[in-house]
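Below is one structure; the comments refer to it alone.
Showing just some of the chains, left in place.
In this document, chain identifiers A and B correspond to the written order of the chains, with residue numbering beginning at 1 in each.
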Amino acid sequence: MADEVVATRRAADAGLTRSAIDVPGLMELVSGRGDGAVATFTGIVRDNQDGRAVRHLEYEAHEPMALALMERLANQARDRFGISHAVLRHRLGRLEIGEVSVAIAVASPHRAEAIAACQWLIDTLKAEVPIFKKEFFSDGEAWVE
Amino acid sequence: MTITVLLFASAREAAGTGRLEMEVAEGSSPSSVFEEISKRTPALTRMRPNIRCAIDQEYGAWDAALHDGAELAFISPTAGG
């Protein structure tokens, strides 16, 4: 059964990318015919940080470790929340205002689990996955640490 | 024994490199290695309270025993999302 699912999947559960994240594509990817609910979370580069104007961001990561952890989170979400499927994507490199930095999509037969899993995934990703962010302001730059 | 040390974010910038191949004594731990590289880059010392260590891509203890060929990553505060 698990092999079947893997075989029909068009892409991995977790991904790091230096190009734009295709959120609609993730929503297509995540849901099956038995799913009645898809919840997504999308992080977008804001134009300010606590009121200070942001010009752009840069993300770096411990890439293999981040990817492995994100895969593990997708699996843990299935076990903890009973969802059908979760997919996670994070962008790396330079991002401009309005670009998508992270996207999570969760599919489930019913809605409550999908939303709860989505929230847990973004919270845990932020806390645990080794991805690092630098903010560039008009008058300086700083790692978010 | 030889290990690979990885640094990220402000720690990487402070050290001037994200990757060091190091010869360390048997019985070395993440803690002793961090101390070692802090000698060359004193700015790292004040970052230590906010850094986690990962051995072979799993978060681990600062006093864990390193093995020959280990990858030791010092994980600065994460800010994905």
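In this section, a contact is a pair of C-beta atoms (placed from the backbone, for glycine too) under 8 Å apart; a residue touches a chain by one contact, two chains touch by 3 or more.
Every value quoted in this text rests on a predicted model; they were computed, and no experiment measured them.
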item	value
Subunit formula of the full entry, expressed with the displayed chain labels	A x2, B x2
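Note that only the chains that are shown with their structure count from here on.
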item	value
Gap in Å, rounded to a whole number, between the CA centres of subunit B and subunit A	26
Subunit A residues touching subunit B - in the complex, by the definition given at the top	43, 59-62, 64-66, 68, 90, 101-102, 122, 125-134, 143-145
Sites on subunit B touched by subunit A in the complex	6, 8-10, 12-13, 47, 50, 54, 57, 59, 73, 75-81
